[in-house]
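One chain of protein is taken out of this complex; the other chains stay put.
For clarity, chains are labelled A and B in written order, and residue numbers in each chain start from 1.
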Amino acid sequence: MSEILLKSENLARAFGGLQAVAGVSLSLPAGRVTALVGPNGAGKTTTFNLITGNLRADSGTAQIRGRPIMGLKPWQVARLGVARSFQDLRLFTHVTVRENVLAATETASWFWQPGGSRARRQREDRAAAALEATGLAALADARAIDLAYAERKFLSMARILAAEADIWLLDEPASGLDLASRLRFGELLRAATARGVAICLIEHNLDVVAELSDRIAFLDQGRVLAEGEPQAILRDPALAAIYFGDRPQEAA
Amino acid sequence: MLFLQLLLQGIQTGALYALTAAGFALIFGATRIFHFAHGISFTLAGYAFLFAWNAGWPWWAGSLAGVLAATLFGLAMERVVYRPIQRHEGSFFTVFVAAFGVAVVVQNLVGMLAGRGFASVDTPLSRATEVMPEIFLAPIFWIAIGVAVVLFVALSAFLTRTHAGVALRALAQNPDLLRAYGLSSNRLSMLAFALGSAMAAPAAVLTAMTTGLNEAIGHHVMLISMAATIVGGVGSLRGAALAGLMLGVAESVALQFVDTQWAEAVSFLVLFAFIIFRPSGFFGVVQTR
Partner (left out) sequence: MTAYLANLATLVAIFGILAATLNFVVGFAGIFSVAHAVFFGLGAYAGAQVALQLFPDALLACLVAAIVAGGLSLCLALPALRVRGEYFVAASLGLQMMATTLFSEAKAFTGGIGGLVAIPRPTVAGVEVGVLPLALAALALILFLTARLQRGAFGRTLQSIRDAESAAEALGKNVAAAKTLAVAFACAGAGIGGALFALHLSFVNVESFTMDQSVLVMAMVIIGGTGTLWGPLIGAILLLSLPSGLAFLPFIPATEVGAVQQIVYGLAMTLLMIFRPAGLVGDLSKGRATA
């Protein structure tokens, strides 16, 4: 069993009367891809937001390598090695592709970055490598806003690669990608897990889940209903019924 | 007694602030355009009334001219400035700068044509009499409050009872929904500008009859409207009106403690405090963008 990099216990958060997350416990082991699966509104993105400090949890804890992270600000969590992507990408639209990725390598918020020109060259190399790995090298000087859909998704991944985090929280990173792009995306994930990165991804397409993940956590109504090997979870008829919305009282 | 006198004066000022602020909030709610030139509608209405009065027109004809001037200006802004900007993306800042430019132009034109400095009309209505020991009120106090109450009742009836009014409120809540129902957001946006701008006119006419106008008063009105809309909570007409009233009272009552030149600063202190401690205002929902 590999080391658990990120662990949450009983995270909960309500919005008004709605219990969006009702006690989610997750463990992300190094070198594994954990998929968060569940119907819309199951609390998947909210769980991410609770871990990253974008939302404050009503109760529960989370740790990175045993260090408690509840109450930390998003940038503090990020500096502990968490990188996340957003469903709506949130690229730095009006600067170039290269600058998007460079920005991910520069975390000091002071007038200049520490380490002088040597560190700067290292950051530039990291950025270049991330662009190479995501196939964006040729587009380095284009503005992010001018990219095509799949390129934008890969740019979002390039930022995460360049950030050199070892915990990745990816919110629907593969949605809308064609088969070829999905294969390339799968290679990115495998290269990362081979380096020991712990990945958690939210994904709706169950084929993609089966293809990419090592474990699945099935969320419904803010709870983890089941957790385990992809094949076992995906074949469970009760879960499938929930996933495909066959609950009569829930017909919306 | 001084306190009561100041309070009553504050209510009079506040009633006028409430009217202008509600107009601004109506426009912002329905169109999401921060109409930075709203104060100019006020300026134009006030000066239209002044000109008409000095030309010997009856008060109602002058007031009508004021309403017309304010409404036409609002409509012109919507058609000539805001709509072209919104057509090509147009960030809020582009809108702000364009509106500010117009405000600068009109303010200076008014200064050149009508002369600079304060101008007012003198009517028997604005002469104060002692209604209680040491409390002086002019008939205009009752007129201001009456006009404000009547207009707010009429406005809320319009917004809840008529088809167009309901559509306007819907537009404020969910523009996409409205488009899905095939209602023309263009026509509604013009309606919002016409109504919202017209709301500034009565306040302008009453101000011309009391404290008087100067060419730069539009700035002041715009800032108060903006402050009231934010303090009241964006999207809430009731909030804007109440906050306008409150700012008027706060400015006036503050005079018990500070000199008149600080009055305006009081409003901005309130605005500043709200932005830092409660950006969603009294009635607003938190919106972080």
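What we mean here is this: a contact is a pair of C-beta atoms (placed from the backbone, for glycine too) under 8 Å apart; a residue touches a chain by one contact, two chains touch by 3 or more.
Just so it is clear, the structure is predicted and the values come from calculations on it, not from any experiment.
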Where the unshown chain meets subunit A, residue by residue: 52, 54, 73-75, 78-79, 83-84, 86, 90-95, 99-100, 102-104, 106-113, 143, 145, 159, 163
Those residues of subunit B which, in the complete complex, touch the missing chain: 34, 81, 84-85, 88-105, 107-109, 111-112, 219, 223, 226-227, 230, 259, 261-262, 264-265, 267-269, 271-272, 275-276, 279, 288-289
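Please note the rule applied: only the chains that are shown with their structure count from here on.
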Cα-centroid distance, subunit A relative to subunit B, in whole angstrom: 48
